[in-house]
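Excluded from the complex is one protein chain; the other protein chains are retained at their positions.
What follows is chain A.
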Amino acid sequence: MTPRIGKGREAVKYLLMIYAADQTWAEADEATREQAYAAHEAFGRMLAERGAMIGGEELAPAASATTVRATPGGFVLTDGPYAETAEQLGGYYLVEAAGLDEALDYAKALPAHIVEVRPIAG
């Protein structure tokens, strides 16, 4: 059997970006939050056991963001995230997968409603 060299064969890194409405999280009660953290812990353990976990963090609400733009006149700071959308980036996982299908399986297993899957360039 000839070795395959298509990129799908080798391990690729993917960033799984979790999008959610900040408000939903802010308004969640204690039990809901605990449940969510437990689900993320289980997800992280699953990734680690498979050797797929590289890293991941929860982000503070998007309202705490500051956007910095370099312009000819100097740096312009904006209070808030780069794009004002209903759902904001709320956290991420950096994973290693054999290909997109595996990365998509992780995204589906994630306790989140919207996940953007982006390969790391390389």
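The rule is short, and it goes like this: a residue touches a chain if its C-beta (ideal position, glycine included) is under 8 Å from a C-beta of that chain, and two chains touch if they have at least 3 such contacts; residues count from 1.
The criterion applied here is as follows: contacts and distances are computed from a predicted model.
Name of the non-displayed chain as stated in its UniProt record, restricted to "AlgX/AlgJ SGNH hydrolase-like domain-containing protein", "Cysteine desulfurase", "Tetratricopeptide repeat protein" or "RNA polymerase subunit sigma-24": "RNA polymerase subunit sigma-24". Touching the chain that is not shown, out of A:47, A:97 or A:112: A:97 (per the contact rule at the top).
Touching the omitted chain from chain A are residues 2-9, 12, 14, 97-101, 103-104, 117, 119, 121.
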